[in-house]
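One protein chain omitted, others in place.
Showing chain A:
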Amino acid sequence: MPPSSFFALMRRPSLRRSLRVQSLCTASLPDAWVRRASKELKGKDPLSLVVNTAEGVPLKPLYTPADLPAASALQADSIPGEFPFTRGPYATMYTHRPWTIRQYAGFSTAGESNAFYKANLAAGQAGLSVAFDLATHRGYDSDNARVTGDVGMAGVAVDSILDMRELFHEIPLDKVSVSMTMNGAVLPVLAMYVAAAEEQGVAQAQLAGTIQNDILKEFMVRNTFIYPPAPSMRVVADIMTYTAAHMPRFNSISVSGYHMQEAGADAKLELAFTLADGLEYVRTAVHSSGGAITVDQIAPRISFFFGVGMNFYMEVAKLRAARKLWAKLMKKHFDPKSEKSLMLRTHCQTSGWSLQEQEPYNNIIRTTVEAMAAVMGGTQSLHTNSFDEAIGLPTDFSASLARNTQLILANETQIHATVDPWGGSYMMERLTEDLLAAAEAVIDEVEALGGMAAAVASGMPKRKIEESAARKQARIDSGADVIVGVNAFKPAAKSAQPAVEVRTIDNQAVIDAQLRKLRALRAERDEARVEAALRALTDSASAADSSGGGNLMGLAIEAARAKCTVGEISDALERQWGRYTPSFSLAGGAYVDEYGRNHEEIDATIAAAHAFEAAHGRRPRILVAKMGQDGHDRGANVIASAFADMGFDVDVGPLFATPEEVAMQAIDADVHVVGISSQAAGHKTLVPQLISELRRQQSDAMVVCGGVIPAIDYEFLRERGVAAVFGPGTRIPAAARSIINDLQKQLAGDASS
C-alpha cells in the first residue's frame, strides 16, 4: 500500500479501529487485481472499496481462494447435521420441506386474536407466535391504573385462564406448536397456557412450542422485566427444570438476539451477547438443580432467536457463525454426551428497525431481502414483518403480504433446494470466520467479568449496544448509510406512495371487555383456593431456590387452575422480591463522534443551543420520558445522548411512568420541553393526559413526541397541544434545532405579552 493512502486512511477513525484486520486482508488482495482495479478507478486507491462494517470486520471488494480457511477446516465443517453444524443442524435441512412460517401476532382481546390466528392457520401458516400486550408482559391486570394506555395495544390482553381459553379456542394444542414471547410475567402466562391445554384434554407432555423466557436480554435492551435480576434468574431456572421434567417437547427458553439488533446492536454484539446469554442459562439450570439435571436434559430444549437486517452477507454469516461458535462453546464448557446439546436451532425475524415510515411500500422489498438472508442462513422458522409496522399495527392485508413473501420464497424459488447455498464461497467462509472471531473476543470479555449475569449487572453489554445504536443513528443522519426514500432518493411531492391504512385498536373497548371478564372470574372462583395458591407462591419466593418452597412453575400452574390472575400471581412474587426499575447510564459523545465532530450541521445545532443559553440564562432543558409499560428505550436513550451532545440539559425519567408522574418530574426540573418517546401505540391515551396535567399545574412546558406514531394521529396530537411530532426518520440535529426555534418563539411571546 502506498504510504500516502495509508495515512489518509489512518485519519478516518472508523478505519483505524479495524486496521488490524484490515492489514491482514489487504495482504490477500492479489497484485494483479489491484493493478487492474487502480486503472479502472482512474488512480483511486482500490483499498477505498473495502467496506468497514459496524462489526469491525472488513467486507472486501474481492475474495479469492487465499481468503479461504485451511482446506482441512473447510472439510471438517462440510457436512450439515454434523459437529460443528456450521452448515445447518440437520442433514437435509429444508430440501424436503420448507422451514416453519411462524408469524408473530396478537392484539386487542383474546377473541379477536383467536379469529386472526385461525384465519392465518387456514391460509398456510404452520405455527403460532403470540404477542401479549405490555400490561400482561409487566404482570399487571387490565384493571390496574398504571396500564390504562397499554391494554390490548401492542399485543393481546391476557388476565386469566378465561382469556387463555378463548385465545386457543378451536386450535388443537397437541398439533399446533405455539411460541410465546413472554419474559416478565412468564410464570403466570406459561401456567395459564398449560391450564388451558389441560381443559382441551391435552397433557403437558404433549405440548410443543417455545416460551421466550430470556430475562437477561430484558435487562440489556427490552425492559419488560418485573423483578430484580437475581430472582428473575431463579424464575428462568425453575421453568427450565420444570419443563425438562414434565414438558419434553417444549423449548423452555428462546435466547434472543433479535431485540439487541432492534436496539441498535451490530451483528457481532448480537451474536456474542446472545450466545453468552445461552451459556449463562445452561449454567444456571445445571447448577440450580444441584446436578440432578444434566446438560443433556437442558441444552436440547434451548432455542435461539436472531434478527435479520439489511446487511445481507453479514446476516448469512452470522447464522453460520452462531451454529459453529455455539457448538464449540458448549463442547468446551459442558462437554455434553448428546450431540443435540451442541446444535443451535433458531427462529429469525426480519428487522423492525429497517422498516421506514416514509415510502412504506418499500418495506416489502426490504423484508424480502432480509427473509432471503434468513433462509439462506438456514433458519428453522421465520417471521416476516408487515410493511406497515413502522406506522402502526398490521392490517389483515399487510399481514397477508408478509406471509406470502415466505410462501413465494418457499414455493416459487429453488432457494431451499440446496443446503447452505453460500457454503464454500470465498467471501462467505472468510466472513463467517472473521465474524466468529470478533464475537468470540466479546464473549471472552463477558466470561472475564464472570459470565453474562455479572456482565449485565456491570452494565457493559447495555453500554456497548447503546453506543452502537448512537453510532448507527449518526451514520443514517449524516447520510453515510443510505436509506432509500428517507435520506436519499426522496420522491417528488406528487409521486409519493399512497397513504397506508393501519389497524386501530379501541383501547377503551378492550379495557371494558377485560373488566367484565375479570368481574366474572372473581364471581365464579373459590377464594380460599386462590389465597392458598398465592400464599404458596410467596412462600416459595422467600426461599433462596426451589428446593425450599417448591418449583415456582408448578405452583403457578396450580394458581392458574385456581383462576388467579396474571396480576395476582405477579404480586404474590413481588411481595417478596420487589419490582425492578433500571437506572440510566449512557456514555456520551458516541452520536457526535460518529456524525463527525466538526460537521456543519452539528456545529449549527450547538451554536443554536448556545445562543439560547445566552438569551435565557440557561441551556435548553428537555425531559426525555417514556410513559406506560413500553420499555423500548433505545429511541429515548439515543435522543437523550444526542441532545446532550448538542448542548441541551437532558433530564431522563424512570421507565414505566404515568402521565401524572412525568408532569411532576417536568415541573420539578422546570424543563422547557417534554419529549415523549412512544413505540407501543399508547400515545393517543397518555399524551393528552400528560398535557392536561401539565397545564393544570401551571406549567407551559412544550410537549413533543417521537417514535412509532402513525401520520394519521399527528393531527389528533396537535389538536391536543403537542407542538411537534418527530416520526421515524427524523434527523436528530434537525429536530433539536426545530425545538430551539419553537422555544425561542414561545419565550419571546411570553416576554412581550
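We take it that contacts are C-beta pairs under 8 Å (C-beta built on N, C-alpha and C of every residue); 3 or more make two chains touch, one makes a residue touch a chain; residues count from 1.
The criterion applied here is as follows: contacts and distances are computed from a predicted model.
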According to its UniProt record, the missing chain among "AAA+ ATPase domain-containing protein", "Dynactin subunit 5", "Mediator of RNA polymerase II transcription subunit 4" or "RING-type E3 ubiquitin transferase" is "AAA+ ATPase domain-containing protein"
Touch with the missing chain holds, among A:572, A:652 or A:674, for A:652
The listed residue (A:595, A:643 or A:726) that touches the chain absent from the view is A:643
Contact with the hidden chain, among A:82, A:661 or A:742, goes to A:661
Omitted-chain footprint on chain A covers residues 581-586, 588-589, 592, 606, 609, 613, 616-619, 640-641, 643-655, 657-658, 661, 664-665, 667-670, 697-699
